[in-house]
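Note that this complex is displayed minus one protein chain, with the remaining chains in position.
Here is chain A:
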Amino acid sequence: MMAIRELKVCLLGDTGVGKSSIVCRFVQDHFDHNISPTIGASFMTKTVPCGNELHKFLIWDTAGQERFHSLAPMYYRGSAAAVIVYDITKQDSFYTLKKWVKELKEHGPENIVMAIAGNKCDLSDIREVPLKDAKEYAESIGAIVVETSAKNAINIEELFQGIRPVVLTVCQLPGNSLISTSAASQLMALPAHLSAAVRPPAQQI
């Protein structure tokens, strides 16, 4: 049996920039125009083979708690990486990106890998944020940056693939255990365990 490495990735960014759509595209290769804004999945998983290991992404969505700036510190616990999303057609969402980075620095684990995603790049004719600005900013904070389109499936796979090697390098630094391998959850794995991605559309419950 192949070893499974779990990588918790949390998503950040303003309401409506397409966080859930990015996960949905990555995990289910699916895009829904009318995704309801408040219903975020608890988290979704996707397992990707890598050499003789399986890498299992546990992708946490904000569940709408970002809407009134009420994300809980618990949301960031144990994250190996954070994907911070802005909307390339909304300058404001790029400004607030910096606020999310700040919050991540405050509450997130040290050495968390940051990836910036400029979503909705299919709408580049109404673009407000030049890619150059994003690149400059990303460089200043040591983050990966890529423009994506969850709608047209552009760069979504690349975004997550881009995170992987960086996370693995960071994890090899001494004293760093951001990735929980299956064995590492020896702790008190009681309920502990991260599991099932449930995506309950509220109207069906």
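To be clear about the criterion, a residue touches a chain if its C-beta (ideal position, glycine included) is under 8 Å from a C-beta of that chain, and two chains touch if they have at least 3 such contacts; residues count from 1.
Operating definition for what follows: contacts and distances are computed from a predicted model.
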**Options "Ubiquinone biosynthesis O-methyltransferase, mitochondrial", "Rab proteins geranylgeranyltransferase component A", "Actin-related protein 10" or "RING-box protein 2": UniProt name of the undisplayed chain** = "Rab proteins geranylgeranyltransferase component A"
**Request:** Sort through A:S124, A:S140 or A:T169 and give me the one touching the missing partner chain.
**Result:** A:S140
**Asked** On chain A, what residues meet the omitted chain?
**Response** 15, 27-30, 32, 34, 36, 38-42, 44-47, 63-65, 67-70, 72-75, 77-78, 95-96, 98-99, 101-103, 105-106, 110, 137, 140-142, 185, 187-202, 204-205
